[in-house]
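One structure is given below, represented as structure tokens, and several questions about it will come after.
Missing here is one protein chain; the remaining ones are kept as they sit in the complex.
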Amino acid sequence: MRLLNDIVERAFMVVAGSLFAIFIACIFYQVIARNYLRISVGWTDEVALMCFVWSVFLGAAVAVRRQVHYVVDILPARFVTATNTLKLFGTLACIPVIYVLVVHGYTYTGMGWRRLSVSLGLPLAYVFAAIPVAGVAMVLFLAEVIGDDIRRLRAGTPPPPSDEVV
Amino acid sequence: AETLRVATVVSAPHPWIDAAEMFKEEVEANTDFTVEIFPGGQLGNDATVVDEMRIGTVDVMIGGVQNIAPFVREFEFFSLNYLFGNMDVFRAATEPDSEIFTFYTQQVADADVGLKLLALTGGGTRNLSTSSGPVTHPDDLDGVRMRVTGSSLDARTWGAVGAVTTSLPWTELYTGVQTGVVSAFESTISGYVGSRLYEVAPYHAKTEHQIMMSHISMATLRYDRLSDADRTAIETAALNAARHGTDMGVQYDGELIEQLGERGVTVTEVDKDAFIEAAAPLHEEYAETLGLTNLLETVRSMH
Partner (left out) sequence: MPPVLTLILSFLLFIALRVPIAFAIGLASIVTIFQLGIPLTSVVTQMFASINSFPLLAVPFFLLLGRLMNDGGITDRLLKFADASVGHIRGGLGHINVMVSMMFASLSGSGAADTASVGAVMIPAMKKAGYPAPFSVALTAASSVLGGIIPPSILMVIYGAFGNVSVGALFLGGIVPGLLVAASQMGYTYYVARKIGLRPEGSFSLCSMGRTGLVAMPPMILPIIILGGITTGVFTATEAAAIAVIIGLLLAMVFYRTIGIFALPKILSDSVIAYSLPMFAVASAGIMGWLIAYLGIARDVAEFITSVTDTRIGLMLMVGFFLLIVGTVLSPVTAVIIFLPIIQSIANSGGIDQVHMGLIVVLTLTLGLITPPYGICLLIATQIGEISMPRAFVAVLPMIAMVIAIIAAGVVWPALFLTLPWTLMPEAFGFR
């Protein structure tokens, strides 16, 4: 499980980082083309947006594994069992949302074959697919997190500080 | 009574809103439905609304056909400049017995994207506006940075007269013109006034290059569940609303153009023949690309 997830996470990060680099380049090229090359470009913002959407969903999936999605802690850290229980609940509560991402994301991707992008004429299914793909990865990652949460609740060890990435 | 949700991206005053209101009035008078209008893109932009209609949460939409071209590519046809020589031809083309309407009803059904075309309507005339100075001839656009939609036809059309086109979202247009990222754009007259673009682009050229082809469509998910009587009532309401929308578009445009002077806008008449000449070569080429050569002939024969 952990090995599989390690591979998925690594792959997602490589792809997402590259997408980010591509869309920075797109916007940069757009500015150069308009101001200095004086040529018309119509596809750059479309490509940039597609990369952006994919990278957001891939990043959001990895964030599930790293447990860095924003949470609000109301209880002080010294209530170990209560905090551990809430943590498990919070993790389990993600399941319905992830279910919707996978199942309805798949439906929506199917709908996307009949919606073409304005500039390049690509089916938006290629963009919508980011949602179910991220959803499936979230299932894998969440399974691992649930296991960790249950072990921690049993052992009574305090949860790790949620190190926010900002 | 069941509710029909009608979505449109514009806010009042706009011919589509008038059409929506007439639709509401007639449907509520002749059926058991209540109609709720969601203006201003509250339920999303047109592409999102089509997706919602396919899912079944929105029932009716009123908007420009170009915005649903991602789903029914043949609608790009109406992005051709100077397709309709005058308002009468446009009216004839949007009538339910016209070949155009019949053709597109079939196209929308064949595209299988959950839409049923109820009526074609007008959405006002499209003109050219600039911040750099008055435009009367295509040559005035040479080297001018112009905002177009992402569609490649738009880029080709305006590139053909020498403009350097850039695709900017409508939401960034005001600031884009203000700072000089672009100094020209084309839009409906109501869009020009409604988004206060005259503040930053005080030159308005009456190119009248398009009469905005617009549509009233219903979600097939809902349409298929209607009784025959309700279908007739709703289709009739849509047709009447569509005619009303076309009329209101003409009326608004006249009123708005008149007010532009008071707003400090320089309105220019243009050498239309020169613009038409520049646009003509694209007609046949694009009609062929879209497989609509016959339709182009039909439109031409209507003049």
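By written order: A and B. Residues from 1 in each chain.
Just so it is clear, a contact is a pair of C-beta atoms (placed from the backbone, for glycine too) under 8 Å apart; a residue touches a chain by one contact, two chains touch by 3 or more.
Everything numeric in this text was worked out from a predicted model, so none of it was measured.
> Can you tell me which of B:Leu117, B:Val200 or B:Leu295 touches the chain that was removed from the display?
Checking the options B:Leu117, B:Val200 or B:Leu295, the one contacting the hidden chain is B:Val200.
> Need a quick check: the contact residues on subunit B for the chain that isn't drawn.
5, 36, 38, 40, 42-45, 48, 51-52, 55-57, 168-169, 171-172, 174-176, 178-181, 195-196, 199-200, 263-264
> What is the set of subunit A residues that contact the non-displayed chain in the whole complex?
Spelled out for subunit A, the touching residues are 13-14, 16-21, 23-24, 27-28, 30-31, 35, 45, 48-49, 52-53, 55-60, 62-63, 66, 68-74, 76, 83, 86-87, 89-90, 93-94, 96-97, 100-101, 104-105, 107-108, 127-128, 131, 161-166.
In this section, only the chains that are shown with their structure count from here on.
> How many angstrom lie between the centres of subunit A and subunit B, each centre taken as the mean Cα position?
Their C-alpha centroids are separated by 37 Å.
> Going by the contact rule set out above, which residues of subunit A touch subunit B in the complex?
Against subunit B, the touching part of subunit A is residues 30, 34, 38-43, 45-46, 108, 111, 114-119, 124.
> Give every residue of subunit B touching subunit A within the complex, in rising order.
That would be residues 47, 50-51, 54, 69-71, 73, 111-113, 143, 145, 148-152, 155, 159, 164-167, 169, 181 of subunit B.
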